[in-house]
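Missing here: one protein chain of the complex. Every other protein chain is in place.
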Amino acid sequence: MDYMTLIQLLDSTVRLATPLLLACLAGLFSERAGIFDIGLEGKMLAAAFFSAAVASLSGSVWIGLAAGIGASMALSIVHGVASITFRGNQLISGVAINFLAAGITVLIAQSWFRQGGRTPSLMGGGRFEAITLPGAEAIADVPIIGPLYSELISGHSILVYMAFAAVPLTWWLLYRTRFGLRLRAVGENPAAVDTAGVSVVGLRYAAVAICGVLCGIAGAYLSTALQAGFVKDMSAGRGFIALAALIFAKWRPWYALYSTLLFGLFGALETRPDVIESLIGIKMQGQLLGALPYIMTVIILAGFGGKAIPPRAGGEPYVKER
Amino acid sequence: MDVMPKWAEVILVPLISLLLAAILSALVILGIGEDPVAAVKLMVTGALGSTYGWGYTLYYATNFIFTGLAVSIAFHARLFNIGGEGQAMLGGLGVAIACLYIPWPHWSMALVGAAVMAGLFGAVWAAIPAWLQAKRGSHIVITTIMFNFIAAALLNYVLVNLMRPKGSMDPATARFPEAVNLPTLHDILAPFGIAFSKSAPANVSFLVAIAACFVLWVLIWRTRLGYEIRAYGHSESAAKYAGISPFKIIMITMIISGALAGMMAINNVMGEAERLVLNSTEGAGFIGIAVALMGRSHPLGVFISAILFGFLYQGGAELALWTTIPRELIVVIQALVILFTGALDNMVRMPLERIFLALRKRNAKAAEGSK
Amino acid sequence: MSADKILGQPEAAVPFAEPAIELKGISKAFGPVQANKDISIRVMPGTIHGIIGENGAGKSTLMSILYGFYKADKGEIFISGKKTDIPDSQAAIAAGIGMVFQHFKLVENFTVLENIILGAEDGWKLKPSLAKARRSLVELAEDYGLNVDPDALIQDIGVGMQQRVEILKALYRQADILILDEPTGVLTPAEADQLFLILGRLRSEGKTIILITHKLREIMETTDTVSVMRRGEMTATVKTSETSPAELAELMVGRKVLLRVDKEPSAPGDVILDVKGLRVIDDKGVERLRGIDLQVRAGEILGIAGVAGNGQSELLEVLGGYEDGTGEVTVNGQNLDLTGKYSDGKSRRARGIAHVPEDRQREGLIMDFHAWENTAFGYHDDPGYRSGVLMNNNAIREDTTEKMARFDVRPPDPKLEAKNFSGGNQQKIVLAREIERNPDLLLIGQPTRGVDIGAIEFIHQQIVALRDQGKAILLVSVELEEILALSDRIAVMFDGRVMGERTPADTNEKELGLLMAGITDTDVPHSVAEIEANLAHVTGDASKEV
Partner (left out) sequence: MTLMTKFMGAAAAVALSAGAALAEPALIFDLGGKFDKSFNEAAFGGAQRWAEETGGTFREIELQSEAQREQALRRFAEAGANPIVMTGFAFGDILNQVAPDYPETDFAIIDMVVDQPNVRSVVFNEHEGSYLVGMMAAMASESNTVGFIGGMDIPLIRKFACGYAQGVKAVNADATVIANMTGTTPSAWNDPVKGSELTKAQISQGADVVYAAAGGTGVGVLQTAADEGILSVGVDSNQNHLHPGKVLTSMMKRVDNAVYQAMTDGPGMEKGFNVMGIANGGVGYAMDENNAELVSTDMLTAVDAAAAKIADGSLAVHDYMSDDSCPALSF
């Protein structure tokens, strides 16, 4: 494998890891506050559709992004109402949200565009274009560093840079601010937060809302940056992979970056069977390759990648004890 | 003391939840610019207006009974089996192997053989996540989701590379021999002089599904194993105290659950398609979740809600056939049913409890007053 | 040490001062349960006011209302004479109220400092808040003798320390009124004394303290005034100096209570249970039992005293068959498997070991099961409960009806779910199930926790009766009074070891208390500082040592 192949592979990794990273951080906020969320998938899907649909109708990708975030937030609120206000089962609520998104996106797409559940292809301002960072072209020919900068680091859409910037931001918010302290506390022991005079419900809704925003960006990235339009089921299980990455990351922001990059790499390798063949010397079954992220997830979940301790109050609705 | 009488808990709460889901569904239909009343009419005529419609409704219901029971038994042990889909896929593989490679002399023997193979394959596919949960503490919800994806890849591999007849472009097996074709309801009812649509796929598996409901009811409420499963589901710490091994319960429950999900394949693969195609399960594994939630994990409730979902499915197919409303409408309705009967349960229960409490207080006062 | 010595004299009451707290006509219902009925109370500033009552009398609910944790259905609250609305804890804190809950409200994997500032930060940035809290922590530690390591994680410090953190949390929020709910339940007697020392100092600084407890002794030794609650109602408020334990007990229960258990001297027979070198290592790799040796004979009650968390639970669990261990245990001279297939609860029952677990709601019963289903719990394999491959539900129900009658379970309805019985009746269901099997050995943990006094007498009588039938009984309780009243011999556990054995006749609470703190006769400390040093050592998490 030569250097340019490596760069290409990593470039692809970055693209494929971005939605995972955003969804993973979304899940991190929610689960750190004690709300399990297997509805990441659905929120991404809804956001992917609404951002593409609105971008296509309005011609502006930014309005599309706002719509995608709005759709994802709406589902977040549903999850919040079910699991915070009415103390329902968070897993069941998440399952429902995934179905809801899978159905409603196609239903509305068909109703609005009559194109069999997809949106029209986005043109021009309806898409997030790749950004060329300053100096990328100038140093493109410098060996090693040139391709690294101009191919790998430069040339992604703004959402990719936002996703990567979200990692330190999340870390800072979580560990350096009052909000972060309270958020972490509410996921560990909501009673402590409650008796300290802070609203558990308010904090959890805030966390769920942030989760909605990040999922919204992730979905918008899929349909308006990675692709030029929505097709049905285009989230394709990424929400679940993000969830697995979150566990692998032990609910920490920087680890989330590493683990989603790892899953992104699996995805990138899937498009390069030739590279795998040259690396391991045998031709790998296409199906095995496709199933690899899921198999890896199971292995990681089985604790072969180290035991992960989830937030102690995770998944449990908060009921004041009697 | 319980706040609500039992009938309210078992019947009123799900019924109101269902009603809310129905109202919201109607709003969705309105929202996409269609007429909910007309849509419902079309669905009812299409699904229940003829033996043809019933044939499809019951065919779908059979699938959902199996997957609904699978989810239910796992719920009793507080295990959330989202892997019904993958287990049913593997069950299909078991059926295909049984039907293609064993020369059965009669369909009845083939049915038994195929059901055993389907159950076995489904059970194996559920046993791995179960073992991971019991021994490694991996969350069964996520592992079963992952196993759905892995099952799809595995089935794909087997169909494309191993079982596809030479020259065929379909990722599907060859057609099963005539001898293993299951009698449809048409065949079963004809001797009794009842005319039932010939082209509908409902078949003898429906009776197997009913039998499965009964067997599961006995298992859960009349056997020691069922007692242990329920005890474990209610309190793991108490189960440990009583000497009920969590490992054993998780494994056995998931094996039964997986076997039930797998056995769905005798209906859709052996009874209907008569060959194994990719995606033969069509999401029935997921619908099992809604069916189990609505049926309160009771076999009778599962039966009733499976029929309801069968109706929704067949009605939805008719809608897609005769109007421009996509079939995804059914997915939305299903989501709303899960949301309201499962996650937003308390939204209905809390006000109801308040009402019953107020009623009781008033009665108590009235009783005092009369003294 | 007498109460006066620890606490000093109360400040001379200022005449005509406004009460620090006044509650008027507070009522609160949870669903069909009326937890508080028209309660009024006045507490003067600079005093310690006790609230005593049985479990479920409504003490905690009342205080939770005062702390804004629940909202009262009816009634008014006055703080320092001003009518104050307390819709949430934030309002309570603003009104100068702090509360130390029975179950600490601390975030386990946060540091002490983080726990203290949680909810009382000075701005959205964490750093300045932490720095400020660190400074005031030093001051508070000096003022009140509340030393803690600000950077220690909560999960690494002992319960006594955790309680200090809770008190510091309240003081950091400048609380003038401090509510403590059952503060001594998890403390050794020495630690409790230490706590009361601190409370005395707080009182002398002018703070008002409300102490909720069900222990008569604490009330008598520490409070200035006391209120008694029974079934959601306030039955009396009296000056502590003008009442007696017997009177308070009667007010609590509503009738005269025997505070002692009448029993004949024991006549021990053969050794039934023989434990040698028993060790247990928990999931986290911490050694919970570090080589236990003990024997229980037929016709004898061996009481295990100790502060909760020193290995008693693990001892019961390993003997009851749901925790693995190593060592040698024989019952009736025959070896007991401590690991593997035959070390589960079922095998133990087959060997004649019955077990009333410490936590009946989590272990002894399935709260959603009917009483009859619970009667079969653990014995559901019994041939009498079978009919072919199925369970013989009718037989179980008949058996249950009979047992409920004999143990006076009320209401005697086998079809009622366990959660719908009171604590005492739940315990009777468990006892009936375990005792009626005629076991050779009864393991019984916290037999009267959360049980009303009437049922306590009944349960104690049953235990003594079983002993008199010649059965061996291993009793674990954190209530020293109960241990002293029931046991024929007492073993004190500390940090996974047996510190010593005594008979009730030749020991007293003080000596047992020292043993419970890990102090043996040879090195009795002489000063508070020494006790503290010892405590700091012993309450540190055992996990630090591995």
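As written, the chain order gives the labels A, B and C, with residue 1 at the start of each chain.
Basically, contacts are C-beta pairs under 8 Å (C-beta built on N, C-alpha and C of every residue); 3 or more make two chains touch, one makes a residue touch a chain.
The shown structure was predicted, so the numbers you read here are calculated from the model rather than taken from an experiment.
S.K.: According to the contact rule at the top, which chains on display are touched by the left-out chain?
M.R.: A, B
S.K.: Of the listed residues A:66, A:211 or A:268, which contacts the missing chain in the full complex?
M.R.: Among A:66, A:211 or A:268, only A:268 touches the chain that is not shown.
S.K.: Please pick, from B:51, B:245 or B:280, the residue that touches the omitted chain in the full complex.
M.R.: In the full complex, the listed residue that touches the missing chain is B:280.
S.K.: Of the listed residues B:4, B:48, B:112 or B:160, which contacts the missing chain in the full complex?
M.R.: Checking each option in B:4, B:48, B:112 or B:160, the one touching the absent chain turns out to be B:160.
S.K.: Determine and list the chain B residues touching the chain excluded from the picture.
M.R.: Chain B touches the missing chain through residues 33-35, 38-39, 41-42, 45-46, 49, 56, 152, 156-157, 160, 167, 169-172, 175, 199, 268, 272-273, 275, 277-280, 282, 317-318, 320-324, 326-328.
S.K.: List the residues of chain A that touch the chain left out of this view.
M.R.: 4-5, 7-8, 11-12, 15-16, 115-118, 121, 130, 222, 226-229, 231-234, 236, 267-268, 270-274, 286-287, 290
One rule holds in what follows: only the chains that are shown with their structure count from here on.
S.K.: At what distance in angstrom does the C-alpha mean of chain B lie from that of chain A?
M.R.: Taking the average C-alpha coordinate of chain A and of chain B, the gap between them is 30 Å.
S.K.: Considering only the defined contacts, which chain A positions touch chain B in the complex?
M.R.: Checking each residue of chain A against chain B gives 38, 78, 81-83, 86-93, 95-100, 102-108, 110-111, 114, 117, 237, 240, 243-244, 247, 285, 287-288, 290-291, 294-295, 297-298, 301-303, 307.
S.K.: Across the complex, what residues on chain C touch chain A?
M.R.: 30, 61, 67-70, 88-93, 99, 101, 103, 105-110, 114-115, 117-121, 123-127, 129, 169
S.K.: So in the complex, the part of chain A that touches chain C is made up of which residues?
M.R.: Residues of chain A touching chain C: 175-182, 184-185, 188-189, 191-199, 312, 320-322.
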